[in-house]
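Here the complex is missing one protein chain, while the rest keep their positions.
In this document, chain identifiers A and B correspond to the written order of the chains, with residue numbering beginning at 1 in each.
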Amino acid sequence: METKYSVFVCESCTLSFSTTAGTDVIDITRPVAEKVAESGIAEGQALVFTPGSTAALTTIEYESGVVRDLIEAIERIAPKDMDYRHDARWGDGNGYAHVRSALLGPSLTVPITNGRLALGTWQQIVLIDFDNRPRKRQVVVQVSGLKSR
Amino acid sequence: METKYSVFVCESCTLSFSTTAGTDVIDITRPVAEKVAESGIAEGQALVFTPGSTAALTTIEYESGVVRDLIEAIERIAPKDMDYRHDARWGDGNGYAHVRSALLGPSLTVPITNGRLALGTWQQIVLIDFDNRPRKRQVVVQVSGLKSR
Partner (left out) sequence: METKYSVFVCESCTLSFSTTAGTDVIDITRPVAEKVAESGIAEGQALVFTPGSTAALTTIEYESGVVRDLIEAIERIAPKDMDYRHDARWGDGNGYAHVRSALLGPSLTVPITNGRLALGTWQQIVLIDFDNRPRKRQVVVQVSGLKSR
């Protein structure tokens, strides 16, 4: 007789994305969904995190119009061409990027239900890199939860 | 002799809320707290997530004054009556709702300690629906953590 039981798993990996200067919004849903599928987790969560202080994570309908609208809203909140104390002290010109990142936040958690990310049909996970130079940007993806055995 | 031990549980359900057109702020604390109580989890977390790109989750003291203040602050950040590229392309008139949702975020995690949500006394979990038409809005509630046996 076979015994079916659930085990808790928790696994992390680091994804890497090449970004351009200026506010770059990248759809990272597919690689995150692949990690979920590989893990075999039926019920749990995907935690996505950017280890850095000039990027952020959120979800959006990834079509170029609304992505542009989001960038413009962020530009109104923390304009690039303002005087920032950070720049006066450190001269790296990305004070605006630090402020934007702190406002939007570095962390996103999406439930996994029935083995899949519980995203809406028109909802994608995006990495937003605000920095003023091209970066090799790291994103930590941690999947955790119950897997049937 | 009885043996007392803890097991990890992770359970999801989907709550459904009828929302009105315009920015609708709904206190969903009670149904979330009920799921926590039903789960029997002593130590863990409640992850609340809206699968959609025109709504968001946060916490607030749920009294009509500050709820109105929040709506007005959001209106300053991403005004309803602006030109959005999303609307120019797709004509559904809810570009502002997409931008607001991306800024506030679709996900909220609240710790469960001693079998209860670790909310402050004057702190409620709210679903904010920004869409420009009444919706039947889904919210995924996932409770996970340790349960005594």
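Following the convention adopted for this analysis, a contact is a pair of C-beta atoms (placed from the backbone, for glycine too) under 8 Å apart; a residue touches a chain by one contact, two chains touch by 3 or more.
Because the structure is predicted, anything quoted here is derived from the model rather than measured.
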Exercise for the section: Among B:30, B:76 or B:136, single out the residue that touches the unshown chain. Expected result: B:76
Fill in the blank from the handout: Note that subunit B touches the absent chain at residues 8, 43-45, 58-61, 63-66, 68-70, 73-74, 76-77, 104-105, 108-111, 113, 118-120, 122-123, 126, 145-146
Fill in the blank from the handout: In the full complex, subunit A touches the hidden chain through residues 8, 10-12, 47, 49-53, 77-78, 84-90, 95, 98-99, 101-103, 105-107, 109, 140, 142, 144
